[in-house]
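Removed: one protein chain of the complex. Kept in place: all other protein chains.
Our next item is subunit A:
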């Protein structure tokens, strides 16, 4: 296996902890001892427990709510229902609203009508969780079931039941489009047009730690302290303050260890507001820990969309135009983060397309809201265009690798503006494609395809090339989209008398290894030891205002802030040390635990002494302020695009449709690498989620009843250690021109190509059977249905 880790030239001569070295993680010690602090581990004195009664119907009018029996149960302390919540709070905010969408009155508890199974209707606080859940049994709610719609296309039909008639006349929450050139003219003159409808299943991020919240209110101090399993503590603080009608300074949000987020833990959910309302009413801490059944029905889902995609090409395989008109399901409400909209930013993939058009239709259905999930729109559209690239190659009798190479943006084409206005920064897309083709053995396979093996199976190879947007294209861009956040990250560095540096960040620890990577950058730029840097995460009372961990953005934005703050701190450190050593600052350098003279050995002072002098103000030059602290904020000039190509080798049984992914190669570029081990880990982890969504994961709703039919871990199947195919990772390292150090984001890339690469491999293996796969996940049943249907197309 080739990985960044195993290439010796990367690490030769570098200090432990320096940029580019796989230093051991800061996070590991506590997590391996079971000493992490996840939200449910927070247990204040006199804490009470909350449980939530939820609507069992996909769409129902709430006729009557009687909580009197529940209130009489011994141990029950407080009960909230819809009208009181409306009196005490504002509707939930949306961090990333859909442009042009009206604001839906999404209160923490359903008011007159609930629009999805699992929507909170009543919440109860008691002295134990058992008692609170017992009390739920005594809540008497009379529902009048209403007609429902769970299919995203059916929801757009004129006769569909409308979810929010007081705000909208249909279930189309918003629609918008981007485009350039004249795609219609290109289609009219094209030699070949391929098109298809591609359906991407609804999945869940499924972090192993469910959501949770612990709220404490000190009325005298007017201080609401909220421990919350979130990726965005500062944004939670803002949203909670708005919903609860508090000043932002009255809310403190804390998220230290977070057991996975993957985009799900963005923004304030109804239960967060409810726990705070109870705590404020009772003047006692209130805890809610989501159980897995609730998680499936009440935490946001991901992905579901239907893409009508078209490609026009000339006889030589040169693409003339691409269009994607898609409906994306947002469920019963606009989710705390908003629907997946990134598809259009990467809808042309790595291909040079001057004429293009993309149109989004954000659609309401009677299902759990859909929010951000790792990849956030990008795996969906990749499946559509990469399936069609293979179809186009077959129509033209071209090698699919050559077809891709012919159309790929070349290094000289970059930076390049895509038809939706996104700027692809730099890269060598074709190199990744060629490396993937060589590694998987494409040339040999291509020479003799579709000869059955001894076991009767046919072997196919499929490719998926992609670009991935990481980070955001500046706060000015976000402002145009109505986002409730900017694009910056921040850091505060503070020297201490032990000779160390405390780094304070509003980022929480969600598995992305920020504590390690941040410390590496501070050590690299400042010059001290990695071990001397301690990173404190996720407390809004301690950290400068920041944005948070999502969109693979943390590192590319934080690196700039860390560099600037470290340089500031180093400049002052050298001035103070120069005063002590009676030399000029330019003659000195920071080296590990010392400031030393560049040329005269023996002239040195320990950092701890310099820090002490600064902190006490004793022994610093006249005119110099005491203290040794720096805060910086940084916003990258644009988004940085990661890119790559995946290749899958799949063996299929042409009788049964059963198949196995026998090899999977990913060649990938994330720009400059801070810590190779972390990069490999992020890519592998995202790939596992990508394989899940490609093969086994799908949340299914029964059209008749509107119920989620597989809302538990016994019938929803994320991959286990025994399920994953072998993965070969290769990296290239083209620095991005738009980010500090040339870093590109890395968190989500693995979710993008598995679906298309695997489906393309199966279709290649079964090309003589005319099989086409148009939906994710790809299952043996779907392959079998395609094999046995007249048209060779799976039926869905």
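By definition in this document, a contact is a pair of C-beta atoms (placed from the backbone, for glycine too) under 8 Å apart; a residue touches a chain by one contact, two chains touch by 3 or more; residues count from 1.
Everything below uses one rule, namely that contacts and distances are computed from a predicted model.
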| item | value |
| --- | --- |
| Name under which UniProt lists the unshown chain, selected from "SPFH domain / Band 7 family protein", "Carbohydrate ABC transporter permease", "Putative pyruvate ferredoxin/flavodoxin oxidoreductase subunit beta" or "(2Fe-2S)-binding protein" | "(2Fe-2S)-binding protein" |
| Contact residue for the chain not shown (choose from A:681, A:706 or A:755) | A:681 |
| Candidates A:57, A:198, A:262 or A:337 - the one touching the absent chain | A:262 |
| Chain not shown: contacting residue from A:221, A:315 or A:714 | A:714 |
| From A:63, A:167, A:185 or A:208, residue that would touch the chain that is not displayed | A:208 |
| Residue among A:689, A:736, A:760 or A:779 touching the omitted chain | A:689 |
| Sites on subunit A contacted by the missing partner chain, in the whole complex | 22, 24-25, 27-29, 31-36, 38, 40-41, 43, 130, 205-210, 257-260, 262, 289, 291-292, 509-513, 677-678, 680-682, 684-689, 712-714, 718-724, 727, 750 |
